[in-house]
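Note sheet for the following structure.
A single protein chain has been omitted; all remaining protein chains appear in their positions.
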Amino acid sequence: MFTYQVDESTYLKLLEIRDTQPMFNIVNQNRSHLRQWMPWIDSTKKVQDTEAFIKSTLDKFSNSNGFDAAIWHKGEVAGVVGLHYINQTHGLTSIGYWLGKDFEGKGLMTKSVSSVIDYAFHTLKLNRIEIRCATENKRSQAIPERLGFSKEGVIRDAEYLYDHYVDHIVYGLLRREWEEMKA
Amino acid sequence: MFTYQVDESTYLKLLEIRDTQPMFNIVNQNRSHLRQWMPWIDSTKKVQDTEAFIKSTLDKFSNSNGFDAAIWHKGEVAGVVGLHYINQTHGLTSIGYWLGKDFEGKGLMTKSVSSVIDYAFHTLKLNRIEIRCATENKRSQAIPERLGFSKEGVIRDAEYLYDHYVDHIVYGLLRREWEEMKA
Amino acid sequence: MFTYQVDESTYLKLLEIRDTQPMFNIVNQNRSHLRQWMPWIDSTKKVQDTEAFIKSTLDKFSNSNGFDAAIWHKGEVAGVVGLHYINQTHGLTSIGYWLGKDFEGKGLMTKSVSSVIDYAFHTLKLNRIEIRCATENKRSQAIPERLGFSKEGVIRDAEYLYDHYVDHIVYGLLRREWEEMKA
Amino acid sequence: MFTYQVDESTYLKLLEIRDTQPMFNIVNQNRSHLRQWMPWIDSTKKVQDTEAFIKSTLDKFSNSNGFDAAIWHKGEVAGVVGLHYINQTHGLTSIGYWLGKDFEGKGLMTKSVSSVIDYAFHTLKLNRIEIRCATENKRSQAIPERLGFSKEGVIRDAEYLYDHYVDHIVYGLLRREWEEMKA
Amino acid sequence: MFTYQVDESTYLKLLEIRDTQPMFNIVNQNRSHLRQWMPWIDSTKKVQDTEAFIKSTLDKFSNSNGFDAAIWHKGEVAGVVGLHYINQTHGLTSIGYWLGKDFEGKGLMTKSVSSVIDYAFHTLKLNRIEIRCATENKRSQAIPERLGFSKEGVIRDAEYLYDHYVDHIVYGLLRREWEEMKA
Partner (left out) sequence: MFTYQVDESTYLKLLEIRDTQPMFNIVNQNRSHLRQWMPWIDSTKKVQDTEAFIKSTLDKFSNSNGFDAAIWHKGEVAGVVGLHYINQTHGLTSIGYWLGKDFEGKGLMTKSVSSVIDYAFHTLKLNRIEIRCATENKRSQAIPERLGFSKEGVIRDAEYLYDHYVDHIVYGLLRREWEEMKA
């Protein structure tokens, strides 16, 4: 029922149990596409795996510790965007996202992440947002670069993808920087 | 972040922990107004009581067993609307609602409840919605009567309000009736 | 160990785990008889289903939120009677019951429900007891009618029974009415 | 509601939350009497302490791991008898009991413990019952001695009572012994 | 990581999840040897059973209610020693232990139990330690006898071993006795 309008034909909606089937479908249709950068593809075998994920993310939301929202575009699930955690003590969060192959190239993710940044800085009053991308994942890096994040370092062997480690670029954005850009 | 637009200047938003203060404020400003029909006013003494309520309703939401949403009107909390529970086995739910005194007479509640009915019948695919009003609470009864509910009975001594029992009128609306009205 | 004597050859006993087998047996022997009005027959397939039910009802009892007792007649389980919930705030409860086919026509249920009413009004100090019966289930309606309940309304589509909805008659009894009858 | 008749004027009833006040009262009236042998008197200061105890023992009961029952004599709580635990694997249990001063000398405890023994051996099908008494507590030892238990040993420093240790006599009774005595 | 040195080639180490495989192996290699006195052999069928045991014992440790440690001798698991429970109120604990057949006759268990006694009396400040051995298990009895425990009694039918009951000798050791021996 509750949504966040991104543009005329796109909105974000908190994942709920009744979204299990469409969520599982888009993962299923994008296995090879997503598997390149997402470590959880091989452990998402059945509809029940997606349901377990949605239950855990609803739990995260009701503990005020982040959320995962589906990006709905023209009546279909296009991908997911969310906050991995919310650290109120230090004013920190981290944004994660992925898109189905058919929905790339429309600017959906830049607009979605931009909405989530507004929410994190203005509604949640956080101070710092982090985005991490594998060093080879140029398409993912385009998002923080387009939105004014700074590259702060390269974490070596940060993630294990099925049979090899990848390094992560850490991008950071501070509230004062976002407000300056918007001014 | 996630909202449901009711009209140009009104939207519903799932209650979250960070809404504790404005929620407590409207209760506090409407104590005598709400106390007439709401049994929980005297046990809502401190901000912490409202926070405990919001935690319990978020829990209800993440178990797919109902929700409580604030009605935001021109930047202020005007009242609350929600589903007390969701019974998937028998296709049942029950709607509850209340409005601050300053927000009465604008049609806000009829529009809000109508949105929740659409959600219950079309998104949740339920079969029956119940609304219960004290027999003396004419203002509350106007909502189900305006929206086409049938009066099904009078439950005697259904609720204890501080020092006396009140009877409840039970109103029922079935999905097939709502669809006919909308056709 | 703990029982409530109903008549010389009948007593009520709180369901415990060690009653799983006799409970499952009577359900099993009365499948078609009970299935007419009980929605849980088809999901009670194995002894483990009955054990899970008994665990959940013991939990309800130890939270002071109701109970389920077996009706033991001449050494055999004849049926079940209990309180679905106990609402101390509003002084409310609701009685449920069923009997195996071989035990009908002996007045067992009228006496058992009468005992439970005494307990709810005198020991628990509740104010109102509700009994709900499907509009076609005349045998069930005979109990509240014989015991002086008032018919308060008809809840349409209140229950889904495998392939169709049934309406429920709501019967109510207040403590002051019971005391008058007994005087 | 559920009771076990011990004699014409005495019955056992599972402790429930609504028994908190009478239970606290008898403890309160017997502080010096009970404190001699019971280690929990000084930590039972308020009604809430008794309520917490009743909650924990109801939990024990609904896990099939023992129970505590009040001994009701002529409408008053006279004392408590129960099973500390139930070990199904090895067929073991242990009986505990205490009586208010005004109720001593009537044979209430011998009859109550005898009922609990029947229940443990015949309903629960256990094999061995243990009773432990402080070596100086002659009144308590009279119960297992009168009921045919064997003295199996003396556990030194088994219990700490406020400022000193006491030794425990261990009494044991096996099902075959009980059955022989009853034959 | 954390160990307690017993002698040059032997140390105790708290059981952790990553010790599951070596623990299961020694049980597996000693089935007939251990089955004589240990009631849990037949229910330890798979590696998962050992893992569940380790989880439960880690839970016991983090609740300050006892522990189980593997005895590592020359790089291999030789057996287990631990505290079944810790009762701070009464200053009580009970030691349990077992050894693989190949590790008998080296004095490993006497030294290990002696270390655990020091820990219970000096670090935990307990007052009494109990050891229980089946009356026929002479090898097990040698440990408390060698370490100065007193024989306090014989608990009849204390344990069920697959198809028969065994009696338990109870041995007790008080802190003041241990300190005297060490003086």
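Labels for the chains are A, B, C, D and E, by order of writing; each one numbers its residues from 1.
Here is the rule we use: a residue touches a chain if its C-beta (ideal position, glycine included) is under 8 Å from a C-beta of that chain, and two chains touch if they have at least 3 such contacts.
Given the structure is predicted, the values throughout are model-derived calculations rather than measurements.
Participant: Could you tell me which displayed chains border the chain that was left out of the figure?
Facilitator: A, E
Participant: Which parts of chain A are in contact with the chain that was left out?
Facilitator: On the side of chain A, residues 39, 89-92, 127-128, 130, 150, 152-160, 165, 170, 172, 174 touch the unshown chain.
Participant: Using the document's contact rule, name the residues of chain E that touch the chain not shown here.
Facilitator: For chain E, the residues touching the absent chain are 1-4, 12-14, 16-18, 55, 58-59, 61-62, 64, 67, 69, 115-116, 119, 123-124.
One rule holds for everything that comes next: only the chains that are shown with their structure count from here on.
Participant: For the chains other than chain C, what are the connected groups under the touch definition?
Facilitator: Once chain C drops out of the picture, we get A, B | D, E.
Participant: Please report the smallest number of touch steps linking chain A to chain D.
Facilitator: So the least number of steps between the two chains is 3.
Participant: Pick same or different for copies chain C and chain D, depending on whether their interface residues overlap by over half.
Facilitator: Answer same: the two copies use largely identical residue numbers here.
Participant: Given the pairs A-B, B-C or C-D, which one repeats the contacts seen at D-E for over half of the pairs?
Facilitator: Matching pair: B-C.
Participant: Mind checking the centre-to-centre distance between chain B and chain C? Centres are C-alpha means, answer in whole Å.
Facilitator: Those two chain centres are 31 Å apart.
Participant: Show the residues in chain A shared as contacts by 2 or more other chains, in ascending order.
Facilitator: none
Participant: Thinking of each chain as a vertex joined to the chains it touches, would you call that graph a line, ring, star, complete, or other?
Facilitator: The chain contacts form an open line.
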